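One chain of protein is taken out of this complex; the other chains stay put.
As written, the chains take the letters A and B, and residue 1 is the first residue of each chain.
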Amino acid sequence: MKKPLSISRRTLLKATGAAALGIIPAGTLLVRAAGKPHPKALQAKSWAMVINAKLCPPGCRICQEACHKAHNVPNMPDPKQDVKWIWQESYNAAFPYETHPYPDQANEKRAYPVLCNHCENPSCVRVCPTQATFQRPDGVVMMDYHRCIGCRFCMAACPYGARSFNFKDPRPHIPQLNPAYPTRTPGVVEKCNFCDERLAVGQMPFCVEACPAKAILFGDLSDSASPVRQALASNVTLQRKTKLGTRPKVFYIV
Amino acid sequence: MLEHAWNETGPRFKAWLAALLLLIGIGGFCYSIQLGTGLGVTGMSRDVSWGLYIGQFTFFVGVAASAVMVVLPYYLHDVKVFGRITIVGEFLAVTAVIMCILFILVDLGMPSRLLNIMLYPSPGSVLFWDMVVLNGYFFLNLLTGWKVLEAEYTGIKAPDWVKPLIYIAIPWAFSIHTVTAFIYSGIPGRDFWLTALTAPKFLASAFATGPALLILISLALRRFTGFDAGQEAIRRLSIIVTYAMSITVFMIMAEFFTAFYSQVPSHMYALKYFFVGLYGGNSFVLISWVFAVLCLLALILLLNPKTRGNEKWLTIACASTFIALAIEKGISFTVGGFITNPFGRVTEYWPTAIEFGIVVGVWALGAFLLSLFYSLFVTVKRRSERGLA
Partner (left out) sequence: MNKNRLVALGLILFVLLFTFPVLMNLGKSVAKTQPPAMLQDQKAMQELADKLGVKNIDEFRERHKQVLAEWKDIVVRDGKRVYVTKDGREIPISLQNLASQPQYCSDCHDYAGIEKPNCWTCHVEPKGGAGK
C-alpha cells in the first residue's frame, strides 16, 4: 500500500506535539489595535502622593468613603475578610517597628490614611505569575482583574498590607452600586489604582478631590514644580518601611 | 503490563481503594462548595492570605524532591541495594507532584484562568518557575519510572534516553524544592521567611521526610504484599533520615538563636506566636509543642543505633519525623510569615471543616494513585523475580 506522506507517523506526531506546545505563550504574541489617550488625559513620569495627616479632622473618613463609593468597594461583614483600598491606621500601626511607644499627644490620636504606595520597585509586580498586576510607565501599579488568577502571591509580597482579596461575592455587600465603574468577582485581588480611570480623562483621584482639608496632594514626582515635590521640599516627610527598598511613592508629612 | 496490577490484587486492596474513593468524593463535594461561594469558606483572611493549601503544597514538594535520596546514591555512587526501591521513590515523586499541583489548584481564586500562567509567561515570577520545574519533574519521573519498570517487566533493557533523563532528574529534584523555598524567601516584609536559611532548611527537612516515608512505605509493602526492599536498603535509608533530621533540627535551633539573641522583634514574633502565643493569639501553641516533642523523640530514636536498627522503634521514629515535619512545613511555616501583619497585629488562622475536607480529599487521591502505582510495581517485581514475562 502506498504511503500518502513521505514522513513517518512518529515524525508527524512529534511535529504536531511541538507545534501544539508553541501555542503556549500565545497570549503575549497577539498583535492588537492601537488606542489613543483621551485628549484631556493627564501624563506623568511618576505619579506620587503626599498626605498631611496633621490636617485630617478627627474621625474623618471622607477619603475612604469617596473612594469606596466610586469604586464599588464592598463592605464585607467579616472584618478578617475585609476589602479596602484606602483606610485609616494609627501612627504606630502605619509605621510599625519604626516608632517608639511614646508618641506625642497629637500623634497618639491621629489617624493616618494608608493605601497602596505604588512603589517604584514593587515586590508585588515582581511576583505576579501572569502580570495581572503590572507597573505602568507613569508609575501607577495597576491591577488587571481580567487576568488575575487569585493566587495571592502579591498579597504575601506586599509589605504594606495594601491588597485585599475577594473571598466571597462582593456585590451583595456594596451599599450603593456605582454603574460607571465595574465591581469585581470573587477570586481576584484588588487595591487602589491611583484612580487610573480619572487620570485617563484629566481628573484628580477621588480621595484627593473629596478631602475637605486638602490633606492629600497628588502629582508627578519627576516634575520639580508639582505639588508633591513642593510639599516634599518644604516639609519633613516619612515613607512606610523605607529600608525594604520598595521605594514607595506615598509620603507622609509628620 | 497494567492488567496484572488489577487482576492480582485481593479484596482487601479493593476495599482500601473504595474507602479512598469515598474520601476523594467528600473532598470533591467540599471543593464544589468552595467553587460556588469562594475562598471565604476557608479560614484564610486578608492578613493570613495563604494557609493549609499552600502549606501542604510546600510539604509535598519536599516529599517529591526526596526521591533523589535513593536515585542519587544508586545512579551516581553505585549503591546497589537501592536498586530495588528507586522506582518506589520515583512513583512517590510523581504522586507527590500531582498532589502539589492539586493543592495549588484548590487554592486559586480563579482556577478557570490557570492557563494564564502559560499564556502570559512571567520569568520574573518565582511561581512561573515553580510551574516549569514541577511539570518538568513530573514528566521526568513518570517517564523514567515507567520505562525502568517496563524494562523489568519485559526483561529488555530500557531505551538509551532513560539514563540521561534520570541524571537530569537528580539536580532537578534539588531545584524544585529550592524554587518553592524561593517563593517565600525572596519577598520583603515577611521577616520569618526572609532568610537565606529557608532554602537549605527546606531541602534538609525534605530529605528527612521523604526517606522516612519511604521506610514506612517499604515496611507496609512488605507487610501487605510480601515485597521486601531488603534490610540493607532500609538501614541505609534510616541513616539518611538520621543525618537529615539532625541537620534540620540544628537549622531550627539556629533560627531560634538568631531571633532571640538579637532580640529583634520582627524576627521573634513568629516563633513566640508558635510556642507561647502572641498578643492573645495562641491557636498554634499546642501543635508547635507536639512538633517539638516529636522532633526530640525522632532524634533520640534515630541517633541511637540500637533503636534505629530495631524495626518497631524505627517505625515510630520515621512516623514522628514525618508528622513533625508535616506540621512544620505543612502549616506552621506558611502561617508564620503572616505573623505579625504589616500593621504589627496578629490575625489568627485555623483551617475550616471544608478546607480540611478538601485537603483530605487530595491526600486520599494521592494515596489512591500511590496504591495503584505500587500495586503495579509489586506485581511486575513478583513476575520478573519469578522469571515470568
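One rule holds in what follows: a contact is a pair of C-beta atoms (placed from the backbone, for glycine too) under 8 Å apart; a residue touches a chain by one contact, two chains touch by 3 or more.
These figures come from a predicted structure and were not determined experimentally.
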item	value
Touching partners, among the displayed chains, of the absent chain	A
Omitted-chain contact residue, chosen from A:Glu120, A:Asp144, A:Glu209 or A:Asp223	A:Asp144
Selected residue (touches chain absent from view) among A:Pro79, A:Pro101 or A:Pro179	A:Pro179
Residue in contact with the excluded chain [from A:Arg10, A:Arg32, A:His100 or A:Lys243]	A:Arg32
Sole residue of A:Asp196, A:Glu209 or A:Asp223 that reaches the chain not shown, by the stated touch rule	A:Asp196
In chain A, positions touching the absent partner	32-38, 41, 72, 134, 136, 138, 140, 142, 144-146, 177-185, 196, 200-201
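One rule holds in what follows: only the chains that are shown with their structure count from here on.
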item	value
Euclidean distance of C-alpha centroids - chain A vs chain B, Å	35
Contacting residues of chain A [partner chain B, same complex]	24-28, 78, 80-83, 89, 92-94, 96-97, 123, 126-132, 147-153, 155-161, 164-169, 185-189, 241, 244-246
Of chain B, residues touching chain A in the complex	37-40, 42, 44-47, 49-50, 104, 107-111, 113-114, 116-122, 124-128, 131, 183, 186-190, 265-266, 337-338, 340-345, 347
